[in-house]
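Every protein chain except one is present and positioned as in the full complex.
Now for subunit A:
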Amino acid sequence: MINLSLRELNQLLTSKQISPAELGSVYLDRCRQFNPTLNALIHVQNDLAAADLLTADRSQSILAGIPLIHKDLFSTKGVTTSAASRMLADYVPPFDATVVGRLRDAGMVSLGKANMDEFAMGSSNEYSYFGAVNNPWDLSRVPGGSSGGSAAAVAARLTPVATASDTGGSIRQPAAMCGITGIKPSYGRASRYGMIAFASSLDQAGVMAVSADDCGLVLEAMMGHDDKDSTSILAEPWRWQAPQEASMQGLKVGVIPDWIEQLKDNDIKRSTQQALDTLVSKGAELIEVDLPHADLAVAAYYILAPAEASANLARFDGIRYGHQSAEPCDDINDMYRKSRNEGFGQEVQRRIMLGTWALSSGYYDDYYCQAQRIRRLISEDFKQAFSKVDIMAVPVSPEVAFKQGEKSDGVSMYQADQFTIPASLAGLPCMSMPIQPVRGLPVGLQLIGPYFNEQVILSTAARFQLVTDYHLQMPEAFL
């Protein structure tokens, strides 16, 4: 059962061969069985929520009765939402994130909350107050981050679907490292309301699942305009239609030879090349494109994202909710200092300091404004590229899942995002799909689409998945 697609699960449910409660229990049991090994989940429900099951029974959606796990960045009414931070370890939101509400309305049944890098800041899921997540393919390795819990949970089939968020690569990179499919839609497609903010101009909710088809079904249900989010776009959302055949005749695929050259791991290079060959074998045409400013992307991102984060995280002052230091305090500033020092992990503190500094008087023009200019140039680069191609296919990560503790300095961790950050800065839809694994570890290929065209990347991935089975491979220990 755990290898069935959402459409197949829907068949079982609608033909009443299995009930939502039974299906939920299958996965809930797996969560209980495997989470101690993986630490992918911060919270596992004791029981399936009666309200969820009731909605599942009534919903006509194809998703009715399908279990899911939410990244712990999404507010869930009445259920602790910690963002993997000590600061919010006991915070229980009084409302649901819009995305959570929409998926519940569709009848999806929540199993729990996924581990992540604290406040979505990280690329290895080692920066969690609740401990690191282990990669199901090799427990000594990281699952990637920041949506490492969601990725590991889907990879080990603790859930068929998980929500996730992507600011600079937080869906694509862990999806690649865990061998699953994950999509970040265009900025503004999915509501950010109720999703704890890291960098507001970049944060975007997305989906992780086994296949592109599964991702398409869930994304369709969660996206769409939300009056509560001023940055959500008004455009009518599309309806997902799975391609029935693998042909990519006429599809112009942009490739960046320089990026492939930059892959130091020859196995990944070969795997990537092989995946591109598959696209060509199905009729796609590869066209070389260039993003001349992309090498500035990481630097710009690590100014802009921390700058926004420094303001977004200012609300965590221990006054109204969240961690408040038990130490005696001299005055209000001392209380802020102690509470925030204890409540935030090191990486979060580092980014708050970076961001505060980048916005400070005397540095603002040289750093923040300069980074914004780079951001515009990169958007321009993509615009140029998409005047020639329908879609871009590039690497996700320069490496396979690395060993826990291997990257001890911030900068080498930041460099891990070099291929994912450009599309984030431009706000474009992008995803990762599994390709030929190397040395027993998953590898992903990143597909990037033009603004608001999630269908073209999803359907390309779905066509690819009609002729490959990398996405169906599972780590043996969790069969």
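Definition applied: a contact is a pair of C-beta atoms (placed from the backbone, for glycine too) under 8 Å apart; a residue touches a chain by one contact, two chains touch by 3 or more; residues count from 1.
Heads up, the rule we're going with is that contacts and distances are computed from a predicted model.
S.K.: Tell me the UniProt name of the left-out chain, picking from "Hydantoinase B/oxoprolinase family protein", "Aspartyl/glutamyl-tRNA(Asn/Gln) amidotransferase subunit B", "Tripartite tricarboxylate transporter permease" or "RNA polymerase sigma-70 factor, ECF subfamily".
M.R.: "Aspartyl/glutamyl-tRNA(Asn/Gln) amidotransferase subunit B"
S.K.: Who touches the missing chain here, A:D229, A:E285, A:E342 or A:E380?
M.R.: A:D229
S.K.: Of the residues A:A311, A:L377 or A:V456, which one touches the chain left out of the display?
M.R.: The one listed residue touching the chain not shown is A:A311.
S.K.: Among A:M195, A:V253, A:A297 or A:A416, which residue is in contact with the omitted chain in the full complex?
M.R.: A:M195
S.K.: On subunit A, where is the contact patch with the chain that was removed from view?
M.R.: 74-75, 81, 83, 88, 91, 93-95, 97, 192-197, 199-201, 227-231, 307-308, 310-311, 313-317, 319-321, 332-333, 336, 356, 359-361, 364, 368
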